[in-house]
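Of the protein chains in this complex, all but one are displayed in their positions.
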Amino acid sequence: MRAIVYGYFTDELDLLNAVKELQNKGIRIADVRTPFPVHGLDAALKLRRSHLPKVAFVGGLIGGTLGLFFQVWVFTKGWPLNFGGKPFLSLPSFIPVTFELTVLIAAFSMGIAFLLRSNLGPGSIPDILDEEVTDDHFQIILSEKNNNLSETELVEALAATGALDVKHVNAEK
Amino acid sequence: MEKQNIPDAVPFKFGKKLKTWLGIAAAVGLIALLWGVFIAQLPASRIWANLWLNALMFLFLGLGALFFWTVNTLGESTWQINIQRIMESMGLTIPFAILFFVIAFPGLKHLFEWTHTEHLDEILQKKTAYLNMPFWLIRFVSYFALWTFFAFYLRKISVKNDFEPRDNFLKKLRSTSGWFIVIFAITSSTSAWDWLMSIDGHWFSTLYGWYIFSGMFVASISVIILISVAFKRFNIMPNINSEHLHDLGKYLFGFSIFWAYLWISQYLLIWYGNIPEETIYYVERVDNFNTLFYVNMTVNFLFPFLALMTRGAKRQPLYLSVIAIVVLIGHYIDLYLAIMPGAVGHEQAAIGLLEIGLPFFYLAAFLLLFLVFFEKAKPVPENHPYFIESSDYENI
Amino acid sequence: MSEENKYWHILEEFEPIKDARLPNGREEVVSPVSRRNFLKVLGLGTASAALIASCTKKPVEKAIPYFIKPEEITPGKAAYYASSYFNQNEFCNVLVKVRDNRPIKLEPNPKSAITPNGTSGRVQASVLDVYNINRFQGPQKEGAPIDWESADNKIVEQLRELANAGRPIVLITPTIISPSTKKLIAEFAETFGAEWQQYDAIPMDGYREANKRVFGTDALPEYHFEKADCIVSVGCDFLGTWLSPVEFSAQYASRRDLHKENPDLHKHYQIEAGMSLTGSNADIRIRADRSEYGKILAYIYNSLATQKGFPAIASDIPAPAVAAELDNVVADLAASEGNSLVICGDNNPDYQVIVNGINQVLKNIGKTVGFERTYNHFRGTEKWKDTLLNAEPGAVIVWDANPVYNHPESDKIKAAIQKAPLSVAISSLPDETSELCHYVFPSPGYLECWDDAEYKKGVVSVMQPTLHKLFDSRQAQESLLKWMGNETAWREYIKSHWVSNYFQLQNEQTNTDRFWVEILRNGELTGKVEPTSVSFDETELGKAFRSIATEKPAQGFTIELTENINIGTGHGPLNPWLQECPDPVTRIAWDNYASIAPSTARELGIINGDIIRTGNLTIPAFVQPGQAAKTISIAVGYGRTAGVPQELVTGVNAYQLAKLDNGFRQFCADGFNIEKTGEHEDMALVQGHQSMEGRPIVREATLDEWKKDPAAGNEMHEKVEHHHTTLYKEHEYKGHKWGMAIDLNKCTGCSACVLACNTENNIPVVGKKEVKRAHEMHWIRIDRYYNGEEENPEVVRQPVMCQHCDNAPCENVCPVAATNHSSEGLNQMAYNRCIGTRYCNNNCPYKVRRFNWLDYTGSDAIPNNRYDPANLTLDLPRMRHNPDVTVRAKGVIEKCSFCVQRIQEKKLTAKSEGRPLQDGELQPACQQACPSDAIVFGDLNDPNSKVSQMMKDPRNYHLLEELHTLPSVGYLTKIRNKS
């Protein structure tokens, strides 16, 4: 039974200040929810850069390589056919398909990785604390779990940053 | 961000030491040329072709920079404003290219088969309405007149704003840039036909002008990168930050891909059609300039593509400048491949002292002129309305 | 049976087929023909089961294999029977290719003395006639079915009554060249006191008359084009429709075979009004109005006579421009005295007299004009209708003739036949005449018949049935025998006639039965003949000149009636293949039209397809370059309506414009004007653009140029070969590498190849509407271009089929790999794999690929979508399909395969016999049919093959070779003799 404390701001500048303030106090922030990606928030929260580009790179590499090798195999080993006198290994012809497969696999591996990593997807039920987060609330969520402070201390700390409507709930799990 | 927070650029002084270095570089080039002419007694066509090649390369650096500046101006982009004066000054070297072209004029007969009007074959005869000396010269003069005009006029608008900012500054800059782009869009292609494609007089490719343009653009970006990195390193322009390099890196990356895209578009279509009147161009290069043919692709596409893929690579000055140097050499090779097979032929073409040494002369000349012009104005256009935006942004 | 001939089976040897196999399994009969009967005879072989299985409805419930295999049927293997084709001006000795008891293709009989090289297009198409669903299904009386016996009884009874009553009995036939039949008819005539009249739709009685006058014999001489150095033809379409075109094409081509050993060409002048096929092949074509022919002949005669020291005869002089050109003609003729040939295509005996005079002056008689093996056809005269029209005949028996349709006095004839108490039509197809007759006796097609023929004197040939009769029909001869009460089988009748008349002509066989078998195997026998002796009557010349002098000057426009090479005198319309095959000159299919000169068209503001009225015809106009200004040319043979299904009714009947002149039917008349109706209808024109646009498509040179440089006109070839570069190496072809060479100098454009290809490759007929939309399906087409001024252009032709390019732009782009290159250099199509993107078609620079736009063949899975205006997908016509060639479904691309099925077949044969394939053994259908030997196919990897030799000829080039498509087809430049 860990308590969760949250409050919101209606302006992202306030949010950024609050984040800094809380961090200066050594309070760990469980999550920040915003209606749009707030510029500078990643840095303020000291989030590590995402690994998604690497996933895309690997996906693209796999897609491209398999695509190319499949074509090469088909034309040289699978069933080499003479098309209009073109060489069996007609590499320039393989460029488009290789490219498309690279992009396709890269994009989708990254998209899927994004959903998996963020635990998003069809049927995913989010723990929404404030519906206005998708409108104009910039919400900070603090958790007892990763802070040594008590619930009230957290509430106070959050309220001190100017957060509105600071509430707390006891998370069931 | 406020203007005060941007590190001030120090007005540049063209020092003696630098001049000496440039002098030495020029001397190396001259010696290579003299060696080639008198000592090695290289075939005339090879000498002329090299002069032609270097003149083009010299022109391309300035022309590409001018294009870069104007196109960014039109796109209302702002990041480049910090390094705008570099591009402006590069653009001002354009008229001096005339000199280098004219030096090579006596060798035109060696370069262009169509100048041999006394025995033109059937196909070249069909082209005489376009490929004839008087018209060619008229075009030559017009290109330079137009480019020079715009380079100097735009520079004038830009510099004037440093002293007497006007409300209509942006409007004027943009509309002039617009006119330049229109003219450039046409002349970049036609000049490429005139000066490069007509070397292989029988051959034709509709894409050729754009292909040459893309190579020129990439070469020019490399030089901008190199100068930016150097100016930052020597504290001439401390206002250049890694965001600017990142963007320049992206341009280098993106347009290397674009160049490769055009290269492959042209090659693939000709390879696919396999019609002799077209393939002859590539057959000559694949058969007789085999190594360079593949080096070209590797150095100009594969290398920058792989080296610049990561974010870090684009932000690291030293790393970026190494890539820029390689790509610059790469585009020299690209141009070499465009000229030599047709003008010199594989029997006589080679890469020797001349080819390696001569560019130093042109490079020195280019830098000298560039620095002279750069010295003449403030290193950054402080009164540009978007100036602050240019320093206050971030690449995601 | 001798070893060498073992493929030429003879039905005779194995008769009768045991009716041993016949299940009751089949219940459903789809077509109007009883297929059950057909198959009963055929036997239910596995091959035919496969055939039936391909039909939309599956009638076979149980397929039962032969348990006694008939010896002459090897499933999957064709048998060949020697036979002959004869119709009007077309005679060919043929081999009938029979698969599973179905004749499917006609091929030239190489043993023939007359037509060993090839056939005409009409012969190729005739195989379809057998499977014509419109044929009479059984005997009829006044439109109602009747059985043979009662019909026979009634007729014999009536004939006897009429004979006793002294009413004339007339038997009208076209010219009959069958010696046995002639004998039979004579007997018949004697029995019933009947009168036999021969009638030709387009007669040549004027020729016979002239020969009788001048030479004292009415024989039609043989013409030796192969011996003529200079041919002057005045309006005579000898390569297309005149007298014996297949034979003449071969002779003509033999003098156009230009190579080092044969460095000379003949020189062919054509003087004509309308652009004929022959005219379009001429070295020099002189345009002259039809009404000038007489003056022209007179002028030539007089000029020659003067030169050769004969008296000139006063005559009018043709137009000065023409006369100037004629002087060259005369000079050339004079120079090749004895080796020249002058002919005229007009049935006017006066003209022919002058022609004879010219040939006499040129000492051609006995040389290029021979009286040894004279022609037996064209016996018809205008006398045929004397009794019919004037003597109130009691009985009229019309056998295969259709005067109601094709005689200008159609109305009178109609009335006369209707008036006769007894009229009998013996015909296989309904026509305008049979419509009027009381009785209709269906006769079988020639592939179902026994018959013989003596086309040229002393050359006798046989016809034998290659399938059992499809319908309840009976040969006319059998009817005659029956009526005469003669119980002899007609086959026996022929055999005995042969044994008694021709057995002694040969000395190889001593046994008469062996002799007969041997005859059936070879199809032809050539006996020795003595030349007819000829005299020369000069006085006739004078008469002729005087007669010409009385000709009134032509008023208004002259209409000349021509014969279309495919449609002929009117048999064609019922054959959709022939209808769809475009005219080689105008390239219009499915229609006749009035050809008018460009200048006339401009004057009157007429464009192609404008409907005009001339005489009493309402007909679309066609602007024909080279047409004489005052002459309108219209083809006869169209406008057949009686018994013709609506879809096949095309054009208008122009026979009514023929005129009778001194008892001779003339196919031209003057005094017409042209009236615009304001209507317009596009014709099925397959080639809309007439000029090569200066492109090196057909390359040509003159003989003089060629003599100086054998690569004359073909300079580009060497240049292109020299500049060939490639970004990838060419594939290597080990083993065979097939190629084709086409000699443009020999190709006359007769279209036999087109029709042969049609037959061989099961090419669908799409109908006029589709042809108009450029949806025609022919795999080979004969392009025709005009050069020079429109008033009298030079014509070049080029047969174009898939070029089987080694660097084929079409193969590259097929996404599903449905078309690719075989290891023997064939550009092959996998129809099953094709999804019909038509990308290949777009990319083909030769535009030789064809797409199945609609369900032309009935072979796709979707019901109720068939588009088959010619009804060729009904079960009966489908029997004609070549089972070796896939019938293509809707949505599939198809094209020339170099007859890959033939390649495979011959390769297999050679392999099973353990020998290499011989050069020339393997012939695609087009080459085989070509009477001029213009097409040569073979192995390019064999340096000695004829095709390799031709490819090395400096005249050889490839079409669009500058594209580096590396075609496997080569063309040899056309060389014109203009010296």
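Order of writing sets the labels: A, B and C. Residues in every chain begin at 1.
Convention: a contact is a pair of C-beta atoms (placed from the backbone, for glycine too) under 8 Å apart; a residue touches a chain by one contact, two chains touch by 3 or more.
By definition in this document, contacts and distances are computed from a predicted model.
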Which of "NADH-quinone oxidoreductase subunit K", "Dihydroorotate dehydrogenase", "Hydrogenase" or "Inner-membrane translocator" matches, in UniProt, the chain that is not displayed: "Hydrogenase"
Shown chains touched by the chain that is not drawn here: A, B, C
Contacting the left-out chain in the complete assembly, out of C:Gln418, C:Asn662, C:Thr677 or C:Ser691: C:Ser691
Residue among B:Gly64, B:Gly91, B:Gly107 or B:Gly209 that touches the chain left out of view: B:Gly209
Interface residues of chain B (partner: the chain not displayed): 1, 74-79, 122-124, 126-127, 130, 170, 178, 182, 185-186, 189, 193, 202, 204-210, 250, 254, 257, 261-262, 265-266, 268-270, 272-273, 275, 277, 385-386, 388-389, 391-394, 396
Chain A residues touching the omitted chain (full complex): 7, 9-14, 31-42, 45, 47, 49-50, 52-53, 56, 60, 70-71, 74-75, 78-79, 81, 83-84, 86, 90, 93-94, 96-97, 99-101, 103-104, 106-108, 110-111, 114-115, 117-128, 131-136, 139, 155-156, 158-160, 162, 164-169
Touching residues (missing chain, whole complex) on chain C: 687-695, 697, 770, 773-776, 781, 783-785, 798, 800, 809, 812-817, 820, 833-839, 841-843, 845-847, 849-855, 861-862, 865, 867, 889-893, 959-960, 963, 965
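By definition in this document, only the chains that are shown with their structure count from here on.
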Chain contact graph, described as a line, ring, star, complete graph or other shape: complete
Per Cα centroids, the chain farthest from chain B: C
Distance between the centres, which are taken as Cα means, of chain B and chain A, whole angstrom: 41
For chain B paired with chain C, centre-to-centre distance based on mean C-alpha positions, whole Å: 71
Euclidean distance of C-alpha centroids - chain A vs chain C, Å: 80
Two or more partner chains touched - positions in chain C: 728, 807, 809, 812
Touching two or more other chains - residues of chain B: 271-272, 274
Chain C residues within the chain B interface of the complex: 720, 723-728, 807, 809, 812, 962-964
Partner chain B, residues of chain A touching it in the complex: 39, 57, 85, 92-93, 95
Residues of chain B that touch chain A when the two form their complex: 264, 267-268, 271-272, 274, 309, 394
